[in-house]
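Mind looking over this structure? Questions follow.
Heads up, this is only part of the complex; the chains shown haven't been moved.
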Amino acid sequence: DPATGGAGGARDQVKIVGSSTVYPFTSAVAETFGRNNPGFKTPVVESTGTGSGMKLFCAGVGAGHPDIENASRRMKKSEFEDCQKNGVKDIVEVQVGIDGLALIESNAGPKMNLTVEDVYKAIAANPYGKPNAAKTWKDVNPALPAIAIKVFGPPSTSGTRDSLAELILDKGCNKNPEMEALKKSDADKHKDICTKVREDGAYVESGENDNLIVQKLTANPDAIGVLGYSFLEENLKDVRGIAINGVEPTYETIAGFTYPGARAMFIYVKGAHLTAIPGLKEFLAEYANAWTPGGYLAKRGLIASPDAIRAKNAEIVQKLTMMTGADLS
Amino acid sequence: MTTNHKMIARDVSVFYGDKKAIDSVSIDVDMENVTAFIGPSGCGKSTFLRTLNRMNDTISIARVEGTIELDGEDIYASGMDVVQLRARVGMVFQKPNPFPKSIYENVAYGPRIHGLAAGKPEMDQVVEKSLRRAGLWDEVKDRLQDSGTALSGGQQQRLCIARAIAVDPEVILMDEPCSALDPIATAKIEELIHELRGRYAIVIVTHNMQQAARVSQRTAFFHLGTLVEYGETSEIFTNPRQEKTKDYITGRYG
Amino acid sequence: MTELAAMTPVPTAPKRIPTDWKSDLMQRRIRKRYASERRFRFIGLAAVSLSVAFLAFLLITMIGNGARGFTQTDIRLPVNFAQTSLMLDPTALTGPNAEAALAAANIQGATEEAAVAAFGPDGADYISDGAWLSVRAAIRKDPAILGKTVDIAVPASTHIDIAAKNGADPEIRAAYQKLEATGRLSTGFNLNFLTGSNSNDPTLVGIWGAFKGSLLTMIVTLLLAFPIGVLAALYLEEYAPRNRWTDLIEVSINNLAAVPSIIFGLLGLAVFLNVMHLPRSAALVGGLTLALMTMPVIVIAGRNAIKSVPPSIRDAALGIGASPVQVVFHHVLPLALPGILTGTIIGMARALGETAPLLMIGMRAFIPAPPAGITDPATVLPVQIYLWADEVSRGFVEKTSAAIIVLLVFLLSMNGLAIYLRNKFEQRW
Amino acid sequence: MSLLAILFLVLGLGLISWISARMRASRFVRGVGSDRPHSLPSYHGWYVGLWVTIPALLFLAVWASVSPGLISQAVLATPGAANLPAFGMERAAVLSEARAIATGAVHGGFHAQAASLAPAYRTAIMHYGLIGAAVTLILAFAGGAFAFTKVRSDFRARTRVERLVMGALLIASLIAILTTIGIFGSLVFESWRFFNMVSPLEFLFGTQWSPQTAIRADQVGSSGAFGAVALFWGTIFIGAIIAMIVAIPLGLMSAVYLTQYAKPSTRRWVKPILEILAGVPTVVYGYFAALTVAPALRDFAVMIGISNASSESALAAGIVMGVMIIPFVSSMADDSIAAVPQSMRDGSLAMGATPSETIRKVLLPAALPGVVGGVLLAVSRAIGETMIVVMAAGLAANLTLNPFASVTTVTTQIVQLLTGDQEFESAKTLAAFALGLVLFIVTLLLNIVALRVVKKYREAYD
């Protein structure tokens, strides 16, 4: 694909696409990398959302395709296959840290305390197969206040949305034994019932890397926001986390995976590009250097992975071990 | 002495910025009389005419000195109400300028803003009367709702006269009302002026010496902003006292 | 002249009864009319004032928010190089491998250690993430400081910076006051904001990268749109025969001037990126896209300017044997030029403030270095503003407004120049 | 020889030939009458100069695009290239680095092999450079020689040169048509693909907008409904209703005040100030709307008891957009009022009408068609406006009349659908083009109608 990459089909600058959640971390690494390595050009990072990024990443190898994909969840088996099909055979999978998918409300809000079931019943399109008629949180759970359901959350292209579905909705849904059963009998129907989000205005799709959600919450104290933990940490003056199943989103609860919204974050690197793009390997090394608990990424809100996982991934970066895709779901 | 005159101008000078366009002109205008202003182009006829109903207020750089009285009241006095003044001293322009409204609305416009007719029947009456006086009624009575701009030039000018009459003015100023018209339309307007004279004081600016001679009783000859001669029309045309007037009238220049 | 004598006796006609303008009714009426006149006039004045007030409000808000973006809080950080973990040999910094040596040393860690040493366990949070860059610069400047204890001015962290500008939570204010007490804080002009590029850290961001991107984009736009626009205007106004083809050209130009800008973005995406495979995010593509958008504006302004050159000038030149091309290039074009330039400046100002079409062609990536050429990834000022408006860190709020001030100053001076040109050269023949 | 060097050489040759042809032509005997030389010496200069440069430059342009391919082929054919990596991209990377080393752009190597290939590259570059230079020079000299023989007293050099100028002018004006075709072509092509996936009827008349088609087979929460009515409504609500409620009275009354009441000195100051409103970039308005106006409006709404007010209300975007449009409306109204002949105004004033009566009853009715045309143009601009709504209007496709609720617009959705996701296959991306097409057609129609109205009206008084 000589045309897209500039002169002669080569490129001397790392290109990164993908998750908006990982974007601030990756761009911070890119910036530091650029500062420390005057010999290489600073990588260009575009935030496209995990899903769209995967699509771009897996579209092929060559200068016209990105080298790295930021992902706020693991690659799906289907995506891996897509990659293989398009000749993106060798992929390095690196877990860079953990992010909490936090439910937040304004500091002036009602101090909600929810369960995964509550959340599911409030924002699913068809909770347990029946159309969602809930108008207020009280309709969902009589213990909750009678305020209108209004949730600002990520749009369907984003990995954050996938995480919302997997980490919260799916779990809430499966609290119902029938659904657990349905999962075995009719997986598609189960997915539809458990993860489809209502589209009648109670759930408001808000832009992806959207700082404005925080401002909207300050303005709408009764509304709830769904976004990355780093946004919460940065804006503690205005918003606070909502406890789910009694657990508040904090660094510790997320790092320990006790908060249901905790999820690992990854970058995926094209093996074929490692030798072709100047600086790609060095960039990975810089990443590994940055994700330690005291590293500069922690300051931006990245929650460091447990030591063992960090060590394992540091080794992957060093040896550039390719993923097999065997354990993907 | 002044009591008999409808309007009296005394030592009127008009400036456009620093430029003096009218220099100390004194003139009287009487009821039931047609006064003609003649003179070469640019001598200030229009300028002076417009001082008589303060239409020159619309030109920001224009400034008037001297006094002009209407029925003994100084129209440039601070208490003077321009709106009422203009209702009493109407004006007809060189190019017919009917509003882009219906014929009826053109005529009804003035009475309506001044509140001269209460209710539709009365307004109908006013409109009819004005159009009749302007000699236009028979030509337009069946199409009062047509646009005023759809009439011929001469009809438009008569419509403008009807419009002016409708607010029941006392003086009518006409600035070359026929210069945009053909001879037949001109003849009609002249006839009309003749008829109107009985009820109003009429002042008419004209380039056409013959017209001045035909329609007016008194004539004022302007030159370079000054009033050279003012008197009975018959006298001015047959026996001018000033050399300049004579030269002009005989077509020596202009 | 008043001695003028008897008047012609008046003919028949019934005596008229003049309207009594002095009657109470009339006087009341007239008072009402004048009141409504005053009301109307007041509404007009209010409309103008409201519009102007809105502009003033917008500008004041932006300046109020943005002025702080031009200042930054520095901390004089005492660094005792001997005590830090920094392993750097001053002699290595003079040789050819100085850069590599600097890169290999963990200056960042050392800087944080210094901060902790100076301000306690939270010390590292008081200085900007980019503080070590100042330290590195200091070392580069004078390697001899290694091994000594020196004070190096480093940018404070966003929290401290905001606290210094009066707007933070109590906790951070406390930290700020503690620092303040040490006398090591100073707030000054943020030169880096004018010379730096995009960054993740609001204390380190600058607009030069986006500004240069804007500059490169505008150069491409101007180089394409101006000549093409002027030539097309000349052709249409001076030479084009009146036929269906020229009508078509004319109609399409008028339409292009009115097409929403985002549609040009769609065009750029479909044609320049997906068909011609030009590089994504590049000033070249941005410039091309904006040129297509600006060209019709220039053509229309140009045609009006050319039209206002009186035909007698053309006749005069033709009459002494100038060829049509000479007539245009010797006489018409020079006379129309001020008008054309005015139109061009206005068109360029619009292009400079344009955001939407550039989002479509990828000029919205994180690009921490100024573009070196028109094919490098770049962003432009308005897009930078858009991106910063979305940033997580609260430090970006004032930076966004500051960037807006820069953009507005630039744009308003362009518009001012256009208005000046228009007033100066407005001539009637 | 590098391309740049050849370029300058050709330009130099052009200059030399220009000078010499000019000199030669200036030695023609100056006859009288029809015996005069046809063209000025400088035209002969241009004629020859253009013959020297244009064919050579055209060749150079072609050569510049084909020679890199030829060079790398030549390099690949050398034995040193035998053990290059098989993977195309990596090979390309090595090659390009080798070229960079060969041309002296870089020294150090990222790929070890690059350095070894550099000499081969250098020879190939030299080789093809020489060929290119030779052909270019031959063309330049041939063109020059051909043209030079023509330089005679009666040769019509000026006519030839001017014909070329005319050609350039014509081409410049054709670019507008090309752009229009480009816009239309790209919109229609992509929209057609979209309408293969989604029925146009559903798109135009469906009320359910939820462009969540999965971009991955197993993506969650994606029903994918493409009924754009709610978007159209949102666009109209913000751009044609709320914005106009702000812009028309303010713009119209400003124009009236400035043309009819204000002192010329005031007008001279205030008019450019109003124009500044149109010069403020839309992203600034967007930021202002989102950060300042919207929260204030929400607080206000809550204060008056509207509890579910959204902070991305249609009102905030609409008001700010209206303000942006004010100068547009006021300048159109200004023109229309100015086009009403002064005699209308005089006529009314002379009847004893007050200025406001004159304006309301004579000037404005007479100017109405022009004002309406101007308003239509303003509407077309408002509905095409993007950044304000992207930043301040919501993403929720609501069919609502509540100005404090959040609505979304066509342009917002185009941006949302396209930023980030650059793949060209999903209905989701293509929907952006279908929306663009609708927007294009609507603004086009609005503009055509508006221009007609304005033009016809102007003619009425000319």
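A, B, C and D label the chains in the order they appear, each numbered from 1.
Criterion: a residue touches a chain if its C-beta (ideal position, glycine included) is under 8 Å from a C-beta of that chain, and two chains touch if they have at least 3 such contacts.
All values reported here derive from a predicted model rather than from experimental measurement.
Summed over the full structure file, the protein chains occur with the copy numbers A x1, B x2, C x1, D x1.
To be clear about the criterion, only the chains that are shown with their structure count from here on.
If each chain is reduced to the centroid of its CA atoms, chain B and chain D end up 57 Å from each other. Inter-chain centre distance (chain C to chain D, centres taken as mean C-alpha positions): 17 Å. In chain A, 39, 46-47, 207, 212 are the positions where the chain touches two or more neighbouring chains simultaneously.
Shown for chain D are the residues in touch with two or more other chains, namely 290-291, 354, 357, 422.
Looking at the complex, you find that chain D touches chain C at residues 158, 162, 165-166, 168-170, 172-177, 179-180, 182-183, 186-187, 189-190, 249-254, 256-258, 260-262, 270, 272-277, 279-288, 290-292, 323, 326-327, 330, 354-357, 359-360, 377, 380-381, 383-387, 390-391, 411, 414-415, 418-419, 422, 424, 432-433, 436, 439-440, 443-444, 447-448, 451. Within the complex formed with chain D, the chain A residues making contact are 1-2, 7-11, 39, 46-49, 51-52, 54-56, 59, 61-63, 76, 78-79, 82, 125, 148, 150, 155-157, 161-162, 165-166, 191, 195-197, 199, 201, 204-208, 212, 215-216, 218-220, 272-273, 275-278. Every residue of chain B that touches chain D in the complex is listed here, in rising order: 53, 55, 58, 60, 83-88, 90-91, 93, 95, 97-101, 109-110, 113-114, 160, 163-164, 167.
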